[in-house]
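The other protein chains are all here in position, but one chain of the complex has been omitted.
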Amino acid sequence: MSATLLGQSILSGIFAGSLYALIGLGMSLSWRYLRVINLAHFAFVFFAAYLTYEFAGVRGVNPFVVALALVPLFFLLGVLQQVLILRFSINEFSSIIVTYGLAIVAEAVIQLIWSADFVRYENRAMHGNLALGTLLFPVADLVMAGIAIGLCFAVWAALHFTWLGKALRAGLDNPQIAASFGVPNQRLLLLVAGSAGALAAVGGFFVAVLYTLAPSQIFSWLGVVFAAVLLGGLGNPIGLVAASLLIGISEAITMAVTAPSWAPVVPFTILILLLVLWPERV
Amino acid sequence: MSISMSSQNIVPARASATRFVVPALLIAATVFFVMLPAFKPPPFFESLLYLLFFWIALATSWTILSGFTGYFSFGHGAFYGVGMYTTANLAGTLSIWWCLPIAALLAALLGVAIGAVVFRVRRLRGELFALLTLALTIVLATIILNTPIDGGPGKYLLGVQLPVIYENSATTIYLMGALVAMGSLAIARWVQYSRLGRGLFAISDDEDVAEVLGVPTYRYKLLAFAISSGIAGVAGAVQAVFVSYVTVSETFSGTIALYVILMSVIGGARHWLGPAIGATFVTLLNFTFVSGDSALAARIVIGLALILATLFLPEGVVGLFRKRRLAHVQPALEAAPAAPPVPPVTLRGAGVAVAPQLERKVILRGEGISLAFRGVQALDRVDFEIREGEILGLVGPNGSGKSTLINVMSGFYKPDGGRLLLDGENIARAPAHHIAQLGIARTFQIPRPFPRLTVLENVMVAAMFGGASMRQTMSIVKAREMLAFVGLAERAQALPSQLNLHQRKFLELARVLASDARIVMLDEVLAGLTPAEITSAIAMVRRIHGGTRTIVFVEHNMRAVIELTDRLIVLNQGRLIAEGAPREVMDDPAVVRAYLGAPDAEG
Partner (left out) sequence: MQGRNFADATRRSMLIAGFGLTLAVGALAPATAQQPSGPPIRIGGTLALTGPLAQTGAIHKIVGDLFVEQLNKKGGLLGRPVEWVLLDDQSKPDVTRTLYERLITVDKVDLIIGPYATASILSAMAVAQRYNKILVHSTFGIPKLATYERQFPGWPLGFEPEKGMPTAALDALNSTGKGPKSIAIVTSKFPSVQFVAAGAREVAKSRGLKEALYLEFEFGTRDFGPIAARVREADADFLFMGAIGLEGNQLLEALEKLNYKPRNHFYVYPTPGPMASSPLGDGALSNTAFENLPPLNASPSAAAFAKGFNEAAAKAGLPYTEPETQAGASWSAWEILTGAVAATKSLDDKVLTEWLKKNGADTIIGHISFNGPNNYGPDLMRIKQVQKGKWVIIWPKDIATPGYSPQAK
């Protein structure tokens, strides 16, 4: 095995991991701050991906315009979903069912509009790759990874250094105290829900750029994103990036050095060992 | 009288009527389902019922671990998969009657092996446990995919000979499904109302408290895991024959775990019947809308049904009935006239003349107890004695190590060094539940009742698992007695959240009393109470003592300490700095310095 093969595989693992982080970020936030295990997040991602395909691919709208339009739209969708959840005061476990129900409906609606067949958004704007020595960096993946990791750091900074972020974390520890300091809890929660929705839109945009779409693939990232979100620590964007990259890279290296069908064993064994041997750090 | 009658009816241990009615109904249902093929229903109904049975068994088994115990598993597919592949690999050579128990055993062994490692790690609860089970499923699936257990092409159960009981062998699969489902319902019901179930529900609500009250949490969790995975294994073993073609992607697909959770939560995951109701709802929903012309509309209907079911039944279908029942009972209780004053309960040995201080026997002796947390020496070679029948005051400024010492004595923390001798036996490294069973009980500074158990059930747990080790029926009597003793008899069916702080502190007292503890450690029972409440609490402590019970009294309120205690020990910065009669100790210069020197000292 050559160094190029190994390097290229690690790169591919970094890109895969970045996408896990991008899809997982919104999940992680809503799980931690809203106590909503949002399975509909994956449906949102795909809905955004299909809209990207429809407008940027079929109708030829500038993809950046599409991305800019999707973000507020999905912010709104996220808020709407949260209003529903708050209205009925749904607990964490029940939120799995409600959001799974939403995902089923979304899958059916997507199939109704775009058929069950595969569709592909051929993106010309982010085509090709950059060479650095013998390693090749595909532009689309590079942009996605940059935005994914950038967003994770931005969310982390927002949580730690802005008044709203601090209020949010305080509200989580003690809602009463936070309320007595004038922190409007409800509105903050809606803000989180909206942001999670907006993040789904960004994720969906890149899923459309990078992958061929089919409605039945909504949950194809479920296991690995769940793992990254939990391993990284709920509501911890930096941990999420680290966990996602760990999973992505270890999977890619396994595929490069041994039978690729063994790939899932390595990251998930690492994860199990981490959990059992080092639980306080997880 | 009418009050106690009506509340008797909802005693969780089941009044005699339901105790026999439900098992009779289960047996009747089993007989009915086993006889059904004799009436030759269309085989489709057998098949549909089989699928229903399959999901009932799987969802019920999930509930025994995750619903009852609160360990949320996202990897139930693993145990089901072990069962599937057991049959897939063995059915060619072994009779199906061998495959089923082997499948159950292998799945249960896997569950126990996982649990034996995982349950030792205190932090692996909640989401982290879910993650772990998810990861294990993926690892297991990958191993099966890449080894001869499957290898990739899938396993086709060609020529599996099934015994023909009615007319054809397909009915045999139906019968196996019926027996597995009814069996798992019976097991789940038994677990729920047995000692095991009491312990599991306590673990689910607050594992640390359960352990301190004497519930052998580790063993119980392993048992729940074994039962749960064993049932899933059998269900999978039957399912393999039903589908006849077993592949990794079908077997370990995430939807299995998801469906099981959906069904349990919709039905109600804290009741043995909940998952069966949920499974029936979801399965029938899936089979009602199968027309090829409206497949997508059907999916939308199913999605909406799931949403609506959850919105309007947040506690599951079972929760709805429970709420009704409580609503029915509660007003009756509230409206009832104040209960007649409860005659003081005579405690064991009460009234015996109190021996003078020095002649009292030492029952618990600490020798050189040390404990450090991340470099901070919380306890530094502490030596102390607790003598039979005394009220020992344990005081010191904040952070002096009082609570740590209580935690060590109750087994919650294991000391780094030193011995803790109870009647000569070193219990320093004994598990907390063992210490509780030896008769050492404690309260928590901030009351920690099990939030989802009623007040009565809270006390029952202590009576069943603590030093008293009572049978369930006895524990009800005991619990009622103790609730009457602390004045909470009328609140027996309330949930702890419906009590005020004062009442919750008394609930803690009822729990330690019900456990028949020889040594009762009271951790700041007076904190946060109003002066009037303090007076009544002090009186209560006296009554608890009853002249004979050994009490360790941790308190900041010096008036109470001096009024109540026979002897004092004083801790400061993890060291024992004084010991002796209360008044003398309080005048000790070292003690005065410790209190005045500590900036945030109270009282």
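Going in written order, the chains are labelled A and B, and every chain counts its residues from 1.
As a convention for this text, contacts are C-beta pairs under 8 Å (C-beta built on N, C-alpha and C of every residue); 3 or more make two chains touch, one makes a residue touch a chain.
All of these numbers come straight from a predicted model, not from anything done at the bench.
Asker: Out of A:I90, A:A256 or A:L271, which is the one that touches the chain we can't see?
Answerer: From the options A:I90, A:A256 or A:L271, the contact with the absent chain belongs to A:A256.
Asker: Specify the residue from the set A:F64, A:F118 or A:W278 that touches the hidden chain.
Answerer: If we include the chain that is not displayed, A:F118 is the one touching it.
Asker: List the subunit A residues touching the unshown chain?
Answerer: Answer for subunit A: residues 1-2, 4-5, 8-9, 11-13, 15-16, 108, 111, 113-120, 122, 129, 136, 138, 141, 211-212, 214-216, 220-221, 248, 251-253, 255-256, 259-261, 263-264 touch the chain left out.
Asker: Which subunit B residues would touch the chain omitted from the figure, given the whole complex?
Answerer: 42-48, 50-51, 54, 142, 145, 152-154, 156, 158, 168, 170, 239, 242-245, 247-250, 286-287, 290-293, 295-296, 298-299
Definition applied: only the chains that are shown with their structure count from here on.
Asker: List the residues on subunit A that touch subunit B in their complex, please.
Answerer: 31, 88-91, 93-94, 96-98, 100-105, 107-109, 111-112, 219, 222-223, 226-227, 230-231, 234, 259, 261-265, 268-269, 271-272, 275-276, 279-280, 282
Asker: Touching residues of subunit B toward subunit A in the complex: what are they?
Answerer: So the residues of subunit B in touch with subunit A come to 72, 74, 117-118, 121-124, 127-128, 130-132, 134-136, 138-139, 141-143, 145-146, 152, 254-255, 258, 261-262, 265-266, 269, 296-297, 299-300, 302-307, 309-311, 314.
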